[in-house]
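Removed: one protein chain of the complex. Kept in place: all other protein chains.
Order of writing sets the chain letters: A, B and C. Residues in each chain are counted from 1.
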Amino acid sequence: MKLHEYQAKEIFSRYGILVPNSKVAYTDEEARDITNKMGGRAAVKAQVHAGGRGKAGGVKICQTPEEAYTFAKSILGKYLVTPQTDNQGVPVNSLLIEELAEIESEIYIAITIDRDARSTVMITSPAGGSDIEEVANATPEIIFSEPIEPVLGLMPFQTRRMTRQLGIEGSAARDIAKLMISLYQIYLDNDCSLLEINPLIITKDQKVVALDAKLDIEDDALFRHKDLQDLRDRSQEDQLEASASDQDIAYVNLDGDTGCLVNGAGLAMATLDVANAAGAAPANFLDVGGGATDEKVAEAVSIILSDPKVKRVLVNVFGGILRCDVAARGTVLAYKRNNCTLPLIVRMLGTNLEEGKEILRNSGLNVIFADTLTEAAKAISES
Amino acid sequence: MKLHEYQAKEIFSRYGILVPNSKVAYTDEEARDITNKMGGRAAVKAQVHAGGRGKAGGVKICQTPEEAYTFAKSILGKYLVTPQTDNQGVPVNSLLIEELAEIESEIYIAITIDRDARSTVMITSPAGGSDIEEVANATPEIIFSEPIEPVLGLMPFQTRRMTRQLGIEGSAARDIAKLMISLYQIYLDNDCSLLEINPLIITKDQKVVALDAKLDIEDDALFRHKDLQDLRDRSQEDQLEASASDQDIAYVNLDGDTGCLVNGAGLAMATLDVANAAGAAPANFLDVGGGATDEKVAEAVSIILSDPKVKRVLVNVFGGILRCDVAARGTVLAYKRNNCTLPLIVRMLGTNLEEGKEILRNSGLNVIFADTLTEAAKAISES
Amino acid sequence: MGILLDEHSRILVQGITGTEGSFHAKACKAYGTNVVAGVTPGKGGQVFDDDIPVFDSVEQAVKETAANVSLIFVPPPFAADAITESIDAEIPLIACITEGIPVHDMIKVRRHVDRSPVRLIGPNCPGMINPAAHCKVGIMPGAIHLPGRVGVVSRSGTLTYEAVGQLTSLGIGQSSCVGIGGDPIIGTSFAEVLQLYDEDPETDMVVFIGEIGGSMEQQAAEYIKNHMQKPVCALIVGASAPPGKRMGHAGAIITGHSATSESKTAALKDAGVTIIPSPADIGTTAQNILEQIN
Partner (left out) sequence: MGILLDEHSRILVQGITGTEGSFHAKACKAYGTNVVAGVTPGKGGQVFDDDIPVFDSVEQAVKETAANVSLIFVPPPFAADAITESIDAEIPLIACITEGIPVHDMIKVRRHVDRSPVRLIGPNCPGMINPAAHCKVGIMPGAIHLPGRVGVVSRSGTLTYEAVGQLTSLGIGQSSCVGIGGDPIIGTSFAEVLQLYDEDPETDMVVFIGEIGGSMEQQAAEYIKNHMQKPVCALIVGASAPPGKRMGHAGAIITGHSATSESKTAALKDAGVTIIPSPADIGTTAQNILEQIN
């Protein structure tokens, strides 16, 4: 679950990390008033769950309250398309109005999971303010990784190594070392999957300030953070993905036109690969899970059908925990409810296969059966 | 560093652990008034840094405010001698006046360091309220140890095992499991060396309440607990040991009459063993440390001389970091300052040995020299 | 023989009284697996499915039944506790099926596993099976398996069944099948399972099914290149997945070049592994290799 910048900064503040003075505006008038109170100049930043908003025009340094008003008016209620969103973009419902800082230097700092080290890792770079993935591709030698041993926590020698790598000295180095320890504490306390500050700045008067803040909470750990659950902003999520997630269905919206319903994540990825190889780009990844009922399958198929770009549906089920008859009944249910006439290719195997086929045959739907993945691929490319 | 029961209970309360309603009284009138406000009946408990106070008459269940007043008058300002104190006892300067609880059952629970497991360990027993060392000797099978892995912390299955071993079920078992997790957190957060509740009670209405509370903070970790440093009560400490500790001298008061000054803990223990074998019981253990100066040696010798039971002094120094001349000068200084005429047996070896001997020879003191531990033993038994 | 499981395996099911636990405990038993005990705290003393005693703790279960394999179905918030409880009771082999365990829990558990004499399979995995020993410790449909001499190892569930289905339909049996799990932090890696297969006299070759995310497949390629004696064929799924999106499995997410299907496939090819061209060709690729080595 992603948090907004202003939410993340509130948490940072509680751990003693400096952030610029700021206030959230929900209307253009609020944007003007807040900017006015800040002395007339401010950074006005769209609060969206997507990186790359700067390049996409989601951030503006405003020199007057009127400029803030005009910018707010132009962006609030609109959709912002960034390199990290789809073509539709994400809605801008709030703006963070922030005091301007006198920047001397900018740093990148993040914490995430390092699968190879099987631990958390702190990542730093002196290339703060840039797109870090571009930096990683172009100049990987200025990206530094520091794995953190869970039993020890982040050790002081590691913070010294990082400030050395970043080329920082004096009081700022000590402040950043302290900040790193606090960030690791935030990461642990809130069960984060990603914490990122880009940029962390050193001001001209040597203050260390988090100019941006990104905090993703691990979905699997949300159950123990009741307070954080309330910070979820559903407006920022892909609506199909969000409603699938509500029903415990793993769904990812893709660009193609072949809707796919599969049980199991591995088989679902394999199914996309097969569809792609057959020349039919998948419209989605969907894992309906093992313990699905008729109704859950129907909901999953309905999510697929509600996607306007879908031109055909492939159901690929290896009946084990999810029985073939359940998959068949759910699919038929969804097709009928939606009065759907799109081609339906079904490949089923395993438990209750014959019952499943029987249900589909008797459904009145135009079902194309496939026994193997090869046949399924062929049927897709021909439909 | 030991905390008083009432200080430990304040910390317990902050972690959500139930303790009886209570208030500290420093005078007999306060004891009466508090007991009165509690409804006329209360447990009145001497706040001393020593176990076994119950048997020693330091705790009284009072049925009237007058009884509390009388008991307070009889004990406040006096010294309480318990099985764990020396013959002088410890002063009673405050009393904890506590609401009475309706006890259904009593449990022992503690956390300390397990050197073999190289971790902390939780120790429990259904024999709550008893002298736990007696229980451990008589019926070790009802003492249970649960080592805690530092990377995992105390796991729920361990709390379930412990409540099972204690024979507790139902809501009390769940409450105790939760309390165990909190106790481990208290132990970690405060760098404790010992945490003990004896007894932890289950009341007739199934509440889990810490009736007693003992919390020792690790001296070596006090530097990172400024708040806890203020809780030190020097009146409860052996005055010689406390003043030695202030000067970073390791000193333990013993029962014999041979004062011992040694450098190094191992050699100091060996010296006590040699003295004992020679039939001269040592008056103290004293390790003056490696980096001692003339003045520090003089302070150490003065501490020994201030102990009225000392009849002779043995100085045993292996000159390394502490040079023999420093040991000699410091000893002479202390003898002169205290106008001391007690026999002085000196065994020195190592760095600047000759200078040391010369200083002692020219001091005018009656010094008996020994070259080996054997000779030192002989000199002690003859002096 | 096969790997990990044999006829001496005595299975304990943690979470046996839950919906999933009870369903699969019965299915394992029906397959012929020696399910000797169940554990659900607070339900000790019950009897499950006529003859399986339920205990309050793993410790008691091991003492009474000499269970030596634990199969875990408890919900995510309690999974770290369940795994460490089995380690504490000195169970040498654990399969944790639970999906959705917080990764911070698994970081700690994995450190503990590293210092304990235990093999953990999973979490978020289908478990493992040895068809010849009639021993199934997981959620795979038993009926599709056939005793034989091909080892199967995969991250995921249904795709493993797909692989097994293709093999069995060609008459190719399996010595063992292991699903190591789809989470970022798991107990046993591909390379470790490959080594077990390499040392198993009853395995002739291995079918290895990886996916996008992480770099475990590259480590396996490294192992194969330097140590593996037996032929391996491999499929990496997820070529169609966009970067940064979690494809169901918590671990299946492209976060850098090495996490892509191309990078993994290239590493395996470089290690001399036969690449399975499409998910539809698992069985036939294995068949070709078997024909070559026989």
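In this text, a residue touches a chain if its C-beta (ideal position, glycine included) is under 8 Å from a C-beta of that chain, and two chains touch if they have at least 3 such contacts.
Predicted model only: the values in this text are computed from it and were never measured.
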Candidates B:22, B:120 or B:163 - the one touching the absent chain: B:120
Selected residue (touches chain absent from view) among B:169, B:246, B:273 or B:354: B:273
Interface with the undisplayed chain - residues on subunit B: 84, 113, 115-116, 118-120, 136, 150-151, 188, 191, 193, 218, 220-221, 223-224, 250, 252, 254, 262-277, 281-282, 285, 287, 290-291, 318-321, 349-351, 372-374, 377
Where the missing chain touches subunit C, by residue: 111, 114-115
Residues from subunit A at the interface with the omitted partner, ascending: 149, 151-152, 155-158, 160-161, 164
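By definition in this document, only the chains that are shown with their structure count from here on.
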Euclidean distance of C-alpha centroids - subunit A vs subunit C, Å: 29
Centroid spacing, where centroids are CA-atom means, of subunit A and subunit B in whole angstrom: 56
Per-residue multi-chain contacts in subunit A, two or more chains: 150-151
Contacts with 2+ other chains: residues of subunit C: 108, 111
